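Down below is the structure, laid out as structure tokens.
Every protein chain except one is present and positioned as in the full complex.
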Amino acid sequence: MYTFLFILFGGMAIGCAVAMVAHRNPLYSAISLIGVFVSLACLYMMLQAPFIAAVQVIVYAGAIMVLVVFVIMLLNVEEEVRRPLSLRYLVPIGVGLAAVLTAEAAFILKLPGASRVDMLGPQPSDVGLTASIGTGLFTEYLLPFEVTSILILMALVGAITLARRTTVSRLATGADADFKPTSPAPPDAVIKSGDTEATGRAFAKLQIEQEEAALPASGGEEGTR
Amino acid sequence: MIPLSWYLALSAVLFTIGVVGVITKRNAISMFMCIELMLNAVNLTFVAFSSYFGDVTGQLFVFIVMTVAAAEAAVGLGIIIAIFRNRESLNVDEASVLRL
Partner (left out) sequence: MEWLTNLVGQEWARGIGQLIGINVGFVAVLMIVAYTVLAERRVLGLIQGRLGPNRVGPGGIFQPFADLLKFIFKEEVTPSAATRFVYFLAPIIAITCALMPIIVYPFGPTVWLPGIGEFSLVIARFDIALLYVLGITSVGVYGIALAGWSSNNKYSLMGGLRASAQMISYELSLGISLVGVVLVSGTLDLYSIVEQQHGLHWNIWDFSRVPQFIGFITYLISAIAETNRVPFDLPEAETELVAGFHTEYSALKFALFFMAEYVNMFTVSMLAATLFLGGWQGPFLDIFPWLGVVWFLLKVTFFLFLYIWLRGTLPRFRFDQLMNFGWKFLLPVSILNVILTATWLFLK
């Protein structure tokens, strides 16, 4: 029963991982990676670690991958082009070296000193329950816990700083990749650095004035019915 | 019941697939996802050892690795978005020099 479940979830994990590497479309890779995370969560459940399984689903599959999927959708990332392999002779060498590595690993695992890794079955204990993880986290490993919270704060500040747009520079150059401004760049008197709302309003007013000045004496458009 | 070596072998295979992905792929987001796969393979090793030896330290370390991965995801994707805004392309081969 456990063997069947292990082969099922392990096979799913490896299958989704290979699919993730093989797909050229990044969204399909992201969906396959979510499959890997969910199968790993099931494996953690089998290893009697339910709290880590739940946290894996919540953090990895439910938060990190949502972020990645958002970025892929917002940036409209395209498929990778299939490039011809430039160093073809490396592939058989790579396969040969992988075979050598696998043989070494199997040999090491079969040595008499490595009998501990042949232990059958996880010990039936309550190590994985929430209570024991909470106890460990808040007594013996309190310092890593607090340092991790400061790390998250740093990441928060960093992400906000990186994602912020600097509105001043866009208005000053007046040119953007896909936006063609219909009026020349506004004079420096309009731009007040730092006060983006006032700058926006002033620029909009300037643009309206310029457009009205450029229009011929129309005004009969709306009146005629 | 399942010997511990099976879990370690599964973790090694997942890690290797992640390494192959990081080396082969040219899209920044795909490389990032392969790095996350490598982190998860290591998490599996930690949890397997923690469960078979009855020690909670492994699972606490997994907790911290997950937190670090989340922080890295946030900042890494912010950097990727910033690079995309300047270069209009996510190909890491083209991003090998500092100037645009």
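A and B are the chain letters, set down in written order, and residue numbers restart from 1 in every chain.
The rule we apply is simple: contacts are C-beta pairs under 8 Å (C-beta built on N, C-alpha and C of every residue); 3 or more make two chains touch, one makes a residue touch a chain.
All figures in this text were calculated on a predicted structure; none of them were measured in a lab.
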Next on the checklist: In the complete complex, the chain left out here touches which of the visible ones?
Outcome noted: A
Item to check | Among A:Ile58, A:Val100, A:Leu142 or A:Val157, residue touching the chain not depicted | outcome: A:Ile58
Checklist entry - Per the definition of touch given earlier, which of A:Ile31, A:Met46, A:Leu109 or A:Ala202 contacts the omitted chain? => result A:Ile31
Item to check | Selected from A:Val66, A:Val147 or A:Ala198 as touching the chain missing from the view | outcome: A:Val66
Checklist entry - Contacts of chain A with the missing chain: which residues? => result 27-28, 31, 34, 38, 50-51, 53-55, 57-58, 61-63, 66, 69-70, 73-74, 129-130
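Just so we're on the same page, only the chains that are shown with their structure count from here on.
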Item to check | Whole-Å gap between the CA centroids of chain A and chain B | outcome: 10
Item to check | Footprint of chain A on chain B - complex, ascending | outcome: 1-10, 12-14, 16-18, 20-21, 24-27, 29-30, 32-34, 36-37, 40, 43-44, 47-48, 50-57, 59-60, 62-64, 66-75, 77-82, 84, 88, 90
Next on the checklist: Show me the residue ranges of chain A that touch chain B in the complex, using the header's touch definition.
Outcome noted: 2-3, 6, 10, 13-14, 17-18, 20-21, 26, 29-30, 33, 36-37, 40, 43-44, 47-49, 51-52, 55-56, 59-60, 63-64, 67-68, 71-72, 74-75, 77, 80, 83, 98, 105, 109, 116-123, 125, 127-128, 132-133, 136-137, 141, 144-145, 148, 151-152, 154-156, 158-159, 162-163, 177
